[in-house]
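Note that this complex is displayed minus one protein chain, with the remaining chains in position.
What follows is chain A.
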Amino acid sequence: MNMPVSQEKKKIFVTVGTTQFDELVTRVLHPDMLEIMEAQGYTHLIIQIGRGPEPQIPTSQRIQITVYHLKESISSDIKDASLVISHAGAGSCLEVLHAHKPLIVVVNQKLMGNHQLELAEKLHSERHVVMCYPETLKTTMTVFNTSSLENLPINNQMALSNYIEKLMGF
């Protein structure tokens, strides 16, 4: 039988969090971006768009695109992905880093008093993520190299519990 050779799946997961970040969604769906993704061997693009409007999905491309608004948990999408492109929300960033997935953080400059920038810059300066802006995402994606990233050190999980128990006299 002449079956097509099953291609290995290579997924990109894009997440904007619980609000919306339409500029990011538009940018990842731009034909140029899709072309770069294809050239890098990605086969699937999964986009979580939050409260944003349903985007127009380009028709002629080889990469398979899935879009959804919100999900109870995005951990399985993170787990399945070879690359995650995320908004700068701390929750999303840490979840991706805990899963040891390469991460591009796109900062939303339209947010008021953007405190998310602090964490993104810090993680970028310590080479745990690559940070960029919607306008620079294309360039970032072109030169992105996962081997330049370092895993986030393990957090001090029990420290708070120990501290409070001692303080409260247990």
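Criterion: contacts are C-beta pairs under 8 Å (C-beta built on N, C-alpha and C of every residue); 3 or more make two chains touch, one makes a residue touch a chain; residues count from 1.
Methods note: contacts and distances are computed from a predicted model.
Student: From the list "ER membrane protein complex subunit 2", "UDP-N-acetylglucosamine transferase subunit ALG14", "TBC domain-containing protein kinase-like protein" or "Vacuolar protein-sorting-associated protein 25", give the UniProt name belonging to the chain omitted from this structure.
Tutor: "UDP-N-acetylglucosamine transferase subunit ALG14"
Student: In terms of residues, what is the contact footprint of the unshown chain on chain A?
Tutor: Those residues of chain A that touch the unshown chain are 17-19, 89-91, 94, 115-116, 118-119, 121-122, 153, 155-161, 163-165, 167-168, 170.
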